[in-house]
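Step one of this worksheet: look at the structure below.
Left out: one protein chain. Kept in place: all the others.
As written, the chain order gives the labels A and B, with residue 1 at the start of each chain.
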Amino acid sequence: MSAPPRRKQVVNLTGLLVLLALPPAAFALGEPFLISVATRIVIAALAALSLDLILGFGGMVSFGHAAFLGIGAYVVGILAHHDVESTLIPFLPGAWHGSAAALVQWPLAVLAAALFALLTGALCLRTSGVYFIMVTLAFAQMLYHFFVSLPAYGGHDGINLWQRSMVPGVDLSKDWVFYYVCLFILLAALAVFSRIVNSRFGMVLQGCKQNEARLAALGIATGRYKLAAYTLAGAIAGLAGALTANQTEFVGPSLMHWSRSGEILVMLILGGIGTLYGAVAGAATFLALEEILTSLTEHWMLFLGPILVFVVLFARRGIYGWLVGPESGDD
Amino acid sequence: MTEPILEVSGLTKFFGAVAASDVLTFAVERGSIHGLIGPNGAGKSTTIAQLSGELRPDAGRIRFAGTDISAWPVHRRAHAGLQRSYQITSLFPDFTAAENVALAVQARQGHSFRFLAPAREIPSLREPALAVLGRLGLAAKADVPASRLGHGEQRQLELAMVLATRPKMLLLDEPTAGMSRTESRRMMGILRPLKGKVTILLVEHDMDVVFALADAITVLVKGKAIITGPPADVRANENVRRAYLGNY
Partner (left out) sequence: MTAQLFLEQTLNGLQQGVTLFLLAAGLTLVFGVMHLINLAHGTLYMVGAYVAATVTQISGNFLWGVIAAVAAAGLTGAAIEIIALRRLYDRGHLDQVLATFGVIMFFNELVKVLWGPQALFLSPPAILSGTVEVIPGVPYPAYRLLIIGVGLAVALAVRQLITGTRTGMLIRAGATDREMVGALGVAVNRLFTRVFAIGAMLAGLAGAMAGPLLAIEVGMGEHILILTFVVVIIGGIGSVRGALVGALLVGLVDTYGRAFLPVVLRGVLSPTAADGIGASLSSIAIYVLMAAVLIWRPRGLFQAYG
């Protein structure tokens, strides 16, 4: 209700300016590869943001988020693959040769991920607590194994894409253009999510995290709200997956390896859960840390692991919480 | 006489060999305040949990407002107007007092699949919430997070939440638990005017409160209802004296 504190506005605005100014700055510095790092950050932030909706606000600790990214990516990959080879997509009622158009690929990616989230979520949400963590992890692993043993789409090796998705009048093959498209999507998602978490739906979702039994005792059927949030999170993660496929021009089971789910979780915790913007700060920190540590040593995980343990044990508010200071409001 | 609003018949719940409800049968008249008393461990909280649907009985039926609700889930019973409070305060600690109550108003208004409008600025949520808080003397605390309220205030906030749902019947599990004498008296002052408007099943350890407020009382011992009747009868009953009131 009250206006967000000044410091928070300053932090958010600075972040926005940095993100907007990045491509020209990268060109000016003669380091255009920075754009692709920044694109990875923006896409990872979108994935972490979708996780924040269910984890940070709904209290659902999902350890299978990479599954949704994988589905989104595979939808793009499979449609592009059949489009290039001009072959029919099997097991479809009609005859369809796929498509290279983003306006076809991306909505279908979102839809497929949402559907998977709806189906597995209905099962996962029959459980809670530690069971929920294990079940989400297991369903993601199921999908991983499914694609590994699917020879039609490259099995372990996945599919290499010929080109990025086609958008009329926009040349996504230019890295800076693709970056701005990703950034636009991230900002739109941030805007929509910050409305959602404070809406009536959002209040119920936050109530689920704080005291689900009380919500039920007040007369609210919590299950369907959690499932709706889970599905929405899956859909957005699916979109992040579609963008990932475009960024790397490759789709493979490694995208939904369990450690990917772990990384998204780590980004979110690093940035600060339940803040939305923390997802962006976390993705940036994690990937920057990865870039820096890999340039120092091949065995960077040797350092990242203990850093993570340390953050969990001693620094739970995350980077964003630390940036905006103690009186950060709660949205 | 009209039909009772709540009829409990043959309610049975065992935890291992412990009988928490032992073929429990009683009825609550519409508009009355009905006391449910008994020694610690008699099965009062367990009874409430079975009425609210949080605990599944081993056997028995529950009729509420003329309908058999035995198979209904928690939220459906609550939505039908059977609301409860908890012996150990149960709130949304990060929300302000007003947000806690607004969530209860939201529960009454039907589904919450509204994704965009900021809930805190919706008058149809905030105004009734503030009105209830005002009635319970919490108006000044409306924007204080629930976790920062004092114990007595938290108990009152919990009552504010259930009242905001405009219940037909309240199941109150020791609403004065842990309260000072003054706070306790204040709580009585809040409950008394509800008589005739809302039916209340009142679990209470403070005998003064129960005998002052209740129209009828059921005494529970080891999961069994040993008597149901007007306060005077209960007070005079030899079994009650022996089994229970002797302790006081």
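Definition applied: a contact is a pair of C-beta atoms (placed from the backbone, for glycine too) under 8 Å apart; a residue touches a chain by one contact, two chains touch by 3 or more.
Predicted model only: the values in this text are computed from it and were never measured.
Colleague: With touch as defined up top, name the shown chains that contact the chain not shown.
Modeller: Taking every chain of the complex into account, the missing one touches A.
Colleague: Return the single residue from A:Leu22, A:Ile185, A:Leu205 or A:Leu265 that touches the missing chain.
Modeller: Candidates A:Leu22, A:Ile185, A:Leu205 or A:Leu265; residue touching the omitted chain: A:Leu265.
Colleague: Going by the contact rule already stated, which one of A:Leu20, A:Ala288 or A:Leu302 would touch the omitted chain in the full complex?
Modeller: Once the missing chain is taken into account, the touching residue is A:Leu302.
Colleague: Looking beyond the chains shown, say which of A:Val37, A:Val61, A:Val84 or A:Leu289 touches the absent one.
Modeller: A:Val61
Colleague: Just name the one of A:Ala21, A:Leu88, A:Ala152 or A:Ala191 that touches the chain not displayed here.
Modeller: Candidates A:Ala21, A:Leu88, A:Ala152 or A:Ala191; residue touching the omitted chain: A:Ala152.
Colleague: Check each of A:Leu118, A:Met134 or A:Leu227 against the chain that is not shown and name the one that touches it.
Modeller: Answering carefully, the residue with contact to the hidden chain is A:Met134.
Colleague: Mind listing the chain A residues that contact the chain we can't see here?
Modeller: Where chain A meets the chain not shown: residues 55, 61, 63, 123-124, 126-127, 129-131, 133-135, 137-139, 141-142, 145-146, 148-152, 258-259, 262, 265-266, 269, 299-302, 304-309, 312-313, 316.
By definition in this document, only the chains that are shown with their structure count from here on.
Colleague: Between chain A and chain B, tell me the centre distance in angstrom, where each centre is the average of that chain's C-alpha atoms.
Modeller: Measuring from centre to centre gives 43 Å for this pair.
Colleague: Considering the complex alone, what residue numbers of chain B touch chain A?
Modeller: Where chain B meets chain A, its residues are 52, 54, 73-76, 78-79, 83-84, 90-95, 99, 102-104, 106-108, 112-122, 125, 143, 161-162, 165.
Colleague: Would you tell me which residues of chain A are touching chain B in their complex?
Modeller: Result: residues 1, 195-196, 198-204, 206-207, 210-211, 213-222, 225, 228, 330 of chain A touch chain B.
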